[in-house]
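Yeah, one chain of the complex is gone here, protein chain that is, but the others are all in their spots.
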Amino acid sequence: MQIPAEAIVFYALTAITVLSGLVVVTSRKLVHSAFALVFAFSGLAGYYVLLSADFLAAAQVLIYVGGILILILFAVMLTHRIESLDIRSETLQLLPAIAGCGAIVVLMLLAVYRTPWAVKEPQVLTQTAQSIGSLFMTDYLLPFEVASVHLLIALVGAVIIAGKRGGQ
Amino acid sequence: MPVITDNIASLGYATPELVLAGFFLFILLADLVFTRNRGQMACTLAILGLAMTLLVTLRLYPAGERLLFAKMMAIDPFALFFKIFFVGSTAVIVLLSPATAYIPRTRQGEYYAFLLAITLGMSLLASAADLVMIVLALEMVSVTSYLLAGFMKEQAASAEAALKYAIYGAVATGTMVYGMSLLYGITGTTNLYEMPQAIARGGAAPLALFVAVLLVLVGFGYKIAAVPFHMWAPDVYEGAPTPVTALLSVGPKAAGFAVLIRFFYAALAVPAGPGRWNPVADIDWPLLVAVISAVTMTVGNLIAINQSNLKRLLAYSAIAHAGYILMGFVLLNGQGLYAMLFYLIVYAFMNLGAFLVVIALAGPLRSEELKDYAGLASRTAFPAVAMAVFLFSLTGIPPLAGFVGKFYLFAALIEAGRAWLWLAVVGVLNSVISLYYYARIVKAMFLEKGPSGRLTVASAHQVLIAALLIPTVLLGIYWAPVARFTDYSLRLLGPLAR
Amino acid sequence: MIGLHHYLVVSAVLFALGMFAIITRKNGVAILMGIELVLNAANLNFVAFSRYVWGGLTGQVFAIFVIMLAAAEAAVMLAIVIAVYDRFQSIDVDRVDSLKG
Partner (left out) sequence: MDLATYVLIALFAPLAGATVQIFLGRRLPRHGDWLCVGVLFVSFVASIPTFNAVWANPAFKLQILSEWLTLGSFGIPLGLQVDGLTGIMLTVVSFIAAFIHLYSVGYMHGDPRYSRYFAYLNFFTFSMLGLVLADNFFLIYVFWELVGLSSYLLIGFWFERPAAANAGKKAFIVNRVGDVGFFVGILLLWTQLGTFRFEEVFKGIAAGQMAGPLLTVTGLCVFLGAVGKSAQFPLHVWLPDAMEGPTPVSALIHAATMVAAGVYMVGRVYPVFTPDAFVVIAYVAGITAFFAGTIALTQFDIKRVIAYSTLSQLGYMMLGLATGGYVAGLFHLVTHAFFKALMFLAAGSVIHALHTQDLREMGGLRAKMPVTFWTMMAGSLALAGVPPFSGFFSKDAIIGATLGFVMAHPQHLLLALFAVGGALLTGLYAFRLMFLAFTGAPRDREKHHHAHESPPVMTVPLVVLAVFAVGAGWGGWFERLVRPPVELPHGPAGAHTLALALSLLAAGLGILLAYWTYVVGKISAGRVADRYRPVYTLLFNKYYVDELYAAGVVRPFLALTRGCAAFDLGVIDGFVNWCGRFTRGVSRVQGWIDFRIVDGAVNLVGNAIRAWGAVLRLVQTGVVQNYILVLLGGVLVILLLKVL
């Protein structure tokens, strides 16, 4: 029990993430799910900070909380009239899903615990933003460029598919 | 193996992708700038782009086998084989599209641009040497596929197809990425070519490794539509615009096989003598894939029997064919891979051909239902005869190309010894079952009575049908050059196949 | 002491939760949320392995690419959801089932 602080933060984050995750998947109201997702993503950002991945934590907040969630809310609003925003989000095939997902958790944890991970003393990383930035320009240049083309495709495609009848 | 770390120097070996990306942007821009005849212009540009891609791809052959962009991408005859394959199959789709009414006129520019984009994604996938590249390229193919499937969004079926495809695809990709994260945890690398040593060095973590491999397999299995990851395929194939369906059943499927082969043979197998491998760390993935192969062809064929919509029938047939092709994958030897590649070529011709006939007839016939094909032979002879040839080739009846392809697959299995004999038996039985439903179409076209009145098929389509028909017949009789080409294409980077 | 296993457990739970959402929710947007959870579970793995086992930035870079992909996928999927809504007046996935058999 040397560094209880880390443990406390971890468990707090876990509580936030898993509980809001549960809300995301069980809430009967779509808007509640959406907001719970904000908390879940924020909790993950907290993990990233704990894992000394500060750039990633920032990206998580910016892209997920700032971007994807807004997108989701827009979609919710575009597909429902404002007055029925608390539309019920019903469920189906509950029992097989519980069984399947439960089994997969068990099996994965089995795999995790049976594996002798080569755990090392964690290094302290500083200035990950700079290193990641230079990685993008050197070793990861190709994926970086491919990703940009990919985003362009997604953008154009989203416009076309979501656009009004008959296109532009 | 020669590695080129310098990104600028690597560019010279990535010319096909550069050209494709360039033309993709070019078409989008041109579509914005010009106002008249945009569809024709986009089509012309797409053809031009594909032709140029083919040219630069062929010029890459002297490059041999290399790793580019800091080991992100591999270039070898194996990858070039698939690049040519993708360019060819996309070209067929591009050429057949103008004479159809599937794509609304206002969206044609984007349509052709996306056809190039999906080709770009497939090319990258065939070359991907790093998990990051696999994910990115696979997603590029997937996302473009969703968009193309939903291109006729005014029709409910198309929109539905896009939605189902997107949800299923996203789940499969998510699962695959999760598997990759485990794989990274086990090996410490995301590079395929560093994995065998890392796995060997890392000692035994068989269960975690198996879970990781299985989850990754979900992503690949979804691309090639192997059971139990196949269920999106029939719905999407039926709902998507038929030219897109034709492409989906050939291009991305082949891309899935390309990445499957490279991933498993580069990362999870170690060479054991010329043209043979052993699985790394005793993971019995060949048996896993063999079972998937057997189940895939059986399920595909069994359900296909009861289909009444031709597109859907061909979708199940495409699933069954994924099972056939997988037979070659489990052998861990060059002969198996050879049979797979050869079958892919053959499959491209006959499957595109069958879809092409459906597309060509969809206009004059206003239907894609089997019952409307009754008496077709007397209404328009050439497409009916061509369809019969394509279907018999898909069945594997000599002397058509499909027979030779299947022969190589079965022979490779039988050569490999008694261990895989059961798979060959399953394969043969399945071929027999498949005759049942292919012959039903032929019977409808030639023996049943239908409405009278001649149908006129667009001459562009007739020419294209002939262009696919000739190799389908010819490859059944004389295939030596293609066989040599396939043989040469087995030069997979790292572990040489032959 | 918080170690690798803690993170892996959280990640496995998130993966299962995401899968659960995907399988059970009728609403297309809710399904998308499940998918995001699955991708985030993978990301947590990457970062945790990067930190505790292998060092370096490979895992983090991978995670950033995954976030980017998630964004692109979300955009496309929501666009498709809107297109489906136009046709079906609903985004309940179990009602979008005209193609079957």
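So that you can tell them apart, the chains are marked A, B and C in the order they are listed, and the count of residues begins at 1 in each.
Convention: a contact is a pair of C-beta atoms (placed from the backbone, for glycine too) under 8 Å apart; a residue touches a chain by one contact, two chains touch by 3 or more.
If you're wondering where the values come from, they're calculated on a predicted model, not measured in any experiment.
Participant: In the complete complex, the chain left out here touches which of the visible ones?
Facilitator: Hidden chain, whole complex, touched shown chains: A, B, C.
Participant: I'm checking contacts with the chain that's been left out. Which of A:12, A:70, A:92 or A:119 qualifies?
Facilitator: A:92
Participant: From the listed residues C:11, C:24 or C:45, report the one that touches the chain absent from this view.
Facilitator: Of all options in C:11, C:24 or C:45, contact with the hidden chain holds for C:24.
Participant: Just name the one of B:214, B:270, B:374 or B:425 that touches the chain not displayed here.
Facilitator: B:214
Participant: Decide which residue listed in B:280, B:299, B:314 or B:352 touches the omitted chain of the complex.
Facilitator: B:299
Participant: Can you tell me which of B:76, B:110, B:130 or B:235 touches the chain that was removed from the display?
Facilitator: Missing-chain contact among the listed residues: B:235.
Participant: Would you write out the residues of subunit C that touch the absent chain, in ascending order?
Facilitator: Residues of subunit C in touch with the missing chain: 19, 22-24, 31, 93-94, 96-101.
Participant: Contacts of subunit B with the missing chain: which residues?
Facilitator: Given the touch definition above, subunit B has residues 163-164, 167-168, 171-172, 175, 207, 210-211, 214-215, 218, 222, 227-229, 231-232, 234-235, 288, 299, 301-306, 335, 385, 404, 407-408, 411-412, 415, 433, 435-436, 439-440, 442-443, 447, 480 touching the missing chain.
Participant: Even though one chain is hidden, which residues of subunit A still touch it in the full complex?
Facilitator: Residue positions of subunit A that touch the missing chain: 92-93, 96-97, 100-101, 103-104, 107, 110.
Here is the rule we go by: only the chains that are shown with their structure count from here on.
Participant: So with touch defined the way it is at the top, what topology do the chains form here? Options are line, ring, star, complete, other.
Facilitator: complete
Participant: Quick check: more C-beta contact pairs in A-B or A-C?
Facilitator: A-C
Participant: Would you mind pulling out the distance in Å between where the CA atoms of subunit B average out and where those of subunit C do?
Facilitator: Result: the chain centres lie 26 Å from each other.
Participant: Nearest whole angstrom, what separates the Cα centre of subunit A from the Cα centre of subunit B?
Facilitator: Taking the mean C-alpha position of each chain, the two centres sit 31 Å apart.
Participant: Give, as an integer number of Å, the spacing between the C-alpha centres of subunit C and subunit A.
Facilitator: Taking the mean C-alpha position of each chain, the two centres sit 7 Å apart.
Participant: For subunit C, what residues touch not just one other chain but two or more?
Facilitator: Correct list: 15, 18-19, 32, 43, 48, 53-54, 61, 65, 69, 72-73, 76, 80-81, 83, 86.
Participant: Provide the list of subunit A residues touching at least two other chains, using ranges where the numbers run on.
Facilitator: 108, 112, 117-118, 140, 143, 147, 150, 153-154, 157, 160-161, 165
Participant: With touch defined as at the start, can you tell me which subunit B residues reach subunit A in the complex?
Facilitator: On the subunit B side, the touching residues are 7, 10, 14, 21, 24-25, 28, 68-70, 72-73, 104, 106-107, 110, 113-114, 117, 120, 124, 130, 132-133, 136-137, 139-140, 143-144, 146-147, 150-151, 153-154, 162, 182, 185-186, 188, 202-203, 205, 207-208, 210-211.
Participant: So in the complex, the part of subunit C that touches subunit A is made up of which residues?
Facilitator: 1-10, 12-21, 23-27, 29-30, 32-34, 36-37, 40, 43-44, 47-48, 50-55, 57, 60-61, 63-65, 67-76, 78-83, 85-86, 91-92, 94
Participant: Which part of subunit A faces subunit B closely enough to touch in the complex?
Facilitator: 107-108, 110-112, 114-118, 138-143, 146-147, 149-150, 152-154, 156-157, 160-161, 165-168
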